[in-house]
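Take a look at this one; I'll ask things after.
For this depiction, one protein chain was excluded, whereas all remaining protein chains were kept in their positions.
Right, chain A next:
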């Protein structure tokens, strides 16, 4: 177990084309994070946001060009990967094809000249935890994707490292297996309590697994927070749109007294929102963010927020129905009741609770009045 600190960490690539090369001049900028001992931290963001580069810098596979990386207080910025006491699970699993599962798992221990009996005992223990004891004699090519994934986890597990690094380990699995392995990794972490960094582009994975999530974009941290806070208190429009499935809807709104209005919608403002719009100078316009699950089909909105539009797409998913509604120029996604008695082309009236909407600055995209939201735990916002 360990505390990992990243202070002002940056990665700037020259034009040297490595096989893992990246053309971005600044892949990561000013990355600051201190984990708790045994914490599960998820790095999430779209492709090219720098999350994998950050993890590779923690692993020592890339050198940070600025800042320092400390593991348990020791600066490891110039320490070789093998001396950092970390284990990593790769997206491609990176198993050694010519070695059996046993030797794949034992390789690191053998290099350390661990006594044979201990190697055997640790490999078998890891294999038992991951339910792969029956596969120990097989070569990786004789395994399914899910089994390979377990072996890759086992290889990391036997090391008993201070830090686990997992780089999109589930992205090559089918949807069902991914859900299973997600739960399994969470269980493993709870059992072992090892500080873990987990990279993914899938926000559902991030939300379900992470104790804290680092949302990144263009090499910069957007927000570091708990899953709940990211959902309820996103610091800007990017985080608000990235976290949550389906994504938050954004509408350009004009303020008219104590109401926000735009094409096909109106939203009465509560005192907190009014204060937020007035903070830092009067604003006549802003972005209004509404999550699809906060929209409800009604006949009359009855003093709540109201949105009206023409249905363009209906997607019945079983427990809910997703509808795409055109309100003026904007296409809105609404998560509605399962049995929706509407057709494409119908005009749909939707209501929403004004307390659930998010307001964003029209220019900077920052959340307005964030400080007035109830905080639920320690959070760090850098946007």
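Definition applied: a contact is a pair of C-beta atoms (placed from the backbone, for glycine too) under 8 Å apart; a residue touches a chain by one contact, two chains touch by 3 or more; residues count from 1.
In this section, contacts and distances are computed from a predicted model.
Colleague: Given the options "histidine kinase", "Hydrogenase iron-sulfur subunit", "ABC transporter permease" or "Protoheme IX farnesyltransferase", which would UniProt use as the protein name of the unshown chain?
Modeller: "ABC transporter permease"
Colleague: Identify the residue among A:63, A:82, A:134 or A:190 that touches the chain left out of the display.
Modeller: That would be A:82, which touches the missing chain.
Colleague: Just to verify: which one of A:97, A:257, A:281 or A:345 makes contact with the chain not shown?
Modeller: Of all options in A:97, A:257, A:281 or A:345, contact with the hidden chain holds for A:97.
Colleague: Touching the hidden chain in the complete assembly: which of A:3, A:66 or A:108 does that?
Modeller: Going through A:3, A:66 or A:108 one by one, A:108 is the residue touching the chain not shown.
Colleague: Taking the full complex into account, what residues of chain A touch the chain not shown?
Modeller: Touch with the absent chain occurs at residues 15-20, 59-61, 80-82, 86-88, 90-92, 94-98, 107-108, 111-112, 155, 159.
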